[in-house]
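Every protein chain except one is present and positioned as in the full complex.
Letters are used for the chains, namely A, B and C, taken in the order the chains are written, and counting of residues starts over at 1 for each.
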Amino acid sequence: MINAGIIGSTGYAGEQLVWILHNHSKVNVKFYSSYSYANTNFSEIYGNYYGVIEDICVDMEEAINKFNEIDVLFIALPQGKSFEITKKALNLGVKVIDLGADFRLNSKNIYENWYGIEHQCDELLEKAVYGLTELNREKIKQSNLLANPGCYPTATILALAPILKNNLVDINSIIIDAKSGVSGSGRNANISSLFTECNESIKPYGVAAHRHTPEIEQELGKISGKNIKVSFTPHLIPMNRGILSTCYASLKLDLTTEYIRELYKDFYKNDYFIKVINGIPETRWVRGSNLCHIGVKVDKRTNRIIVMSVIDNLIKGASGQAVQNMNTMFGLEEKTGLEFIAMAP
Amino acid sequence: MINAGIIGSTGYAGEQLVWILHNHSKVNVKFYSSYSYANTNFSEIYGNYYGVIEDICVDMEEAINKFNEIDVLFIALPQGKSFEITKKALNLGVKVIDLGADFRLNSKNIYENWYGIEHQCDELLEKAVYGLTELNREKIKQSNLLANPGCYPTATILALAPILKNNLVDINSIIIDAKSGVSGSGRNANISSLFTECNESIKPYGVAAHRHTPEIEQELGKISGKNIKVSFTPHLIPMNRGILSTCYASLKLDLTTEYIRELYKDFYKNDYFIKVINGIPETRWVRGSNLCHIGVKVDKRTNRIIVMSVIDNLIKGASGQAVQNMNTMFGLEEKTGLEFIAMAP
Amino acid sequence: MINAGIIGSTGYAGEQLVWILHNHSKVNVKFYSSYSYANTNFSEIYGNYYGVIEDICVDMEEAINKFNEIDVLFIALPQGKSFEITKKALNLGVKVIDLGADFRLNSKNIYENWYGIEHQCDELLEKAVYGLTELNREKIKQSNLLANPGCYPTATILALAPILKNNLVDINSIIIDAKSGVSGSGRNANISSLFTECNESIKPYGVAAHRHTPEIEQELGKISGKNIKVSFTPHLIPMNRGILSTCYASLKLDLTTEYIRELYKDFYKNDYFIKVINGIPETRWVRGSNLCHIGVKVDKRTNRIIVMSVIDNLIKGASGQAVQNMNTMFGLEEKTGLEFIAMAP
Partner (left out) sequence: MINAGIIGSTGYAGEQLVWILHNHSKVNVKFYSSYSYANTNFSEIYGNYYGVIEDICVDMEEAINKFNEIDVLFIALPQGKSFEITKKALNLGVKVIDLGADFRLNSKNIYENWYGIEHQCDELLEKAVYGLTELNREKIKQSNLLANPGCYPTATILALAPILKNNLVDINSIIIDAKSGVSGSGRNANISSLFTECNESIKPYGVAAHRHTPEIEQELGKISGKNIKVSFTPHLIPMNRGILSTCYASLKLDLTTEYIRELYKDFYKNDYFIKVINGIPETRWVRGSNLCHIGVKVDKRTNRIIVMSVIDNLIKGASGQAVQNMNTMFGLEEKTGLEFIAMAP
């Protein structure tokens, strides 16, 4: 059995981690840590655990004291909060999976420019592995410090990797129009996240300025071997969960939808969680699962490729992928504990 | 392994059955039958099964031809459609679990009055067992024909059983104000179920006339040993899933909330799926699970007891309970394949 | 022209008041006051006023300095915040319409028991008129201090007044099961009002303890001439607007739905905003209007009457009724500026 600890267990990503690990046959959770709800019964915050998980959330100090009991530490904290704790865990030989943003960008400068926070352990940046499992499996197996990808980057990079790897598009033409449910904003008491402010409306946000932009560009750059700049626009949708990334790029050649779809199917042929579908993806078909559905369509009139990918932002876009990475890091079958089907309706 | 067949697999209750049985360690599904979607790949209707269940839905005739391959038949059809098929299955020694209404009422007359349909095999009514598992476990074990309860009756009977069994309330004072998500209306192309007609609104329906009324009265009557008449008002809520039943009754004695809560906890102490909680239930904490949360509160000013119960209408209110009953009928542990936690947010 | 001031203009009730008064042909708004958004342009908070209302919100001090410019002051503040300001306005001869709870209850004791706040100007309680326009029109005409009713009491009292006035029901049998959209919780940064916490769920709250209970009882008592105790249970519904009040009572006589409906139609025959309908009311048909739809149904099996009323909680349940009262206080036609039809879908 793998002994795990969770820091930040009462945010939405943290709670989903609890949900997944509870049914994972190879994991024991040793502690649930929470800043806002230390000393509170977990099931008082999330009533779905009533009679199922009745552990008391511990504070950070108590969590740190238990590092010697665990093999892996999941951290689900806001940016800038993971530095010290990561160092402590690594020093004790605990593998770290950080669901936050602190180790995703390889460059200290880029991190500091986009996040406006000083990076306090850039010596670890070289060591950290970017955990988009499908694209980085071998490095993940060796990793002790895993930077779990952002939700938008997960959907987007999976959507664009095959055409970039195959050098099929003009790299200056990439536009990403992404849409997310409100859980992406976290469980914070903000007026802008109130039911009455989000329901019956849609809005773009972070236009040409969202922090996931450099993360997308970094990883697409690695795949293509070129310097990539994209336009990325996220939108807020009145639903709890789900991300749709609609990606546009100009084809260099005159290719058909069928040709490209086959290329995608081949690219992901060994990846259980990636389903290249024949039709158009919808977030509901992946909600509550670790799957990513991808659909492609060539617009013959403009010779653009439109790639549409959907994930559950809290699962493949956060906690599910974290567990997928943990499985990979510990030599388990990648899909262990993650084979649930999306819940519809 | 239990070999199962599903008639009506593409309605919402049918699809949930597929969802649950797919992860059930002791069941093989031998066929998925559908009236509207015969000869269609199941995953074309429900995209969440893409690459997971790619079976072709069979029509009724083909389904019947496969009755000799199965141990249990699940029927999820509208009222009046189960008669012939039930007889055929029983004659072949197949156990039948009917998720519809055709075998729930013990009286042919009451059935015909409320449903406006002639009952074509009332000789089976005596044989049929009402499958509210927690209240009828022993009979269910012996049963070959199981009438799976309606969604509202499940939530309501579980809410009221303890006080009626203990003779604590005036039986003429019972009022049930129930609320359901839209999936309770089924997957039918009705204008009244359109997004634009349901969203941002709430309405009562079937006021003093809903067909679940005699079902509730019949079962409460058995528990109390008395003839029971209730006022039952269902409401339509703009959400996919969930039922809340808010039940009111006048206490005969001056009792406290705490006293009654303890009585409920004791009543359900051996029932894994029933959680008597200390606070107020919310449908989100059971959505996607087979659980029923019950909260109680005495209104001291009027000496009424208010019992509030929540279920997922498609799981404990339909397919989950059907599987719970199957487990019981086949001697499996009752919670096999049903231990998932509600999905929140 | 009537010169008006608004205190608390940036809450939801305040904003709706701005919305209505902007199109009211007889009113000039002299200032918009806000605690949280003083010195902010109103259209920065509510973007729907961009290019329409570009006034800067004033703070309380500045608002008070302008009392000599106004004829009427609308106050939309939380409980306990209206005392001083009301006295100041009345002393200057300004009529006051308080949308909050501070002057609704006639008894200082009851107020203090339910709200847990000391009442600091109970000498005004006798002077205050309860502004359910349809039931209190003559007193409102003479009033200088108007207590605008709560949202639940408005829907509920309108639903029950005719049967209580006519002495048709057992006054000990009244149960009110009410449902409200999330805007009823106000524009406050609470986790429990987040989209992700409210969407896809329903819950009761304030069970047997909600502060609108004594308000309902007080007014029903006046109508019936008797001491009334009710059971009142509000529920939170995943929609922005709307209240449905489902009311149950035992009939003393054997009466038909038609008889009671005619009695209701007669009772409200001179009330433009009250529509007694033949069917079952739905909140969507009054959303965005000052109307109240009422439907009745006798449950012959239990001899109970079920009265269902719907309003828009922010309009007839708050700001629309406030304007209706203002019209009445100033001798205008009651429906001036309030004749908009509900917006559907």
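Keep this in mind: contacts are C-beta pairs under 8 Å (C-beta built on N, C-alpha and C of every residue); 3 or more make two chains touch, one makes a residue touch a chain.
Please read these numbers as outputs of a predicted model, since none were measured by experiment.
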{"item": "Omitted chain - touching chains that are shown", "value": "A, B, C"}
{"item": "Listed residues A:Ile20, A:Met239 or A:Ile341, member touching the removed chain", "value": "A:Met239"}
{"item": "Sole contact to the chain not displayed, among C:Thr86, C:Asn136, C:Ser173 or C:Ser289", "value": "C:Ser289"}
{"item": "Touching the absent chain when the full complex is considered, from C:Glu15, C:Glu134, C:Asp177 or C:Glu334", "value": "C:Glu15"}
{"item": "Interface residues of chain B (partner: the chain not displayed)", "value": "12, 181-183, 187-191, 193-200, 238-240"}
{"item": "Where the missing chain touches chain C, by residue", "value": "12, 15, 19, 22-23, 46-52, 183, 199-200, 240-241, 275, 277, 279, 281-282, 284-286, 288-289, 293, 339-345"}
{"item": "Those residues of chain A which, in the complete complex, touch the missing chain", "value": "172-173, 175, 177, 179, 181, 196-197, 199-205, 207-208, 229-231, 233, 235, 237-242, 244, 246, 248, 280-284, 287, 297-302, 304, 306, 308, 345"}
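Heads up, the rule we're going with is that only the chains that are shown with their structure count from here on.
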{"item": "Rotation angle (°) superposing Cα atoms of chain B on chain C, nearest 5", "value": "180"}
{"item": "Identifier of the chain whose CA centre is least distant from the whole-structure CA centre", "value": "B"}
{"item": "Inter-centroid spacing, chain B versus chain A (mean Cα positions, whole Å)", "value": "37"}
{"item": "Cα-centroid distance, chain B relative to chain C, in whole angstrom", "value": "39"}
{"item": "Multi-partner residues of chain C (each touching 2 or more other chains)", "value": "181, 196-197, 199-200, 238-240"}
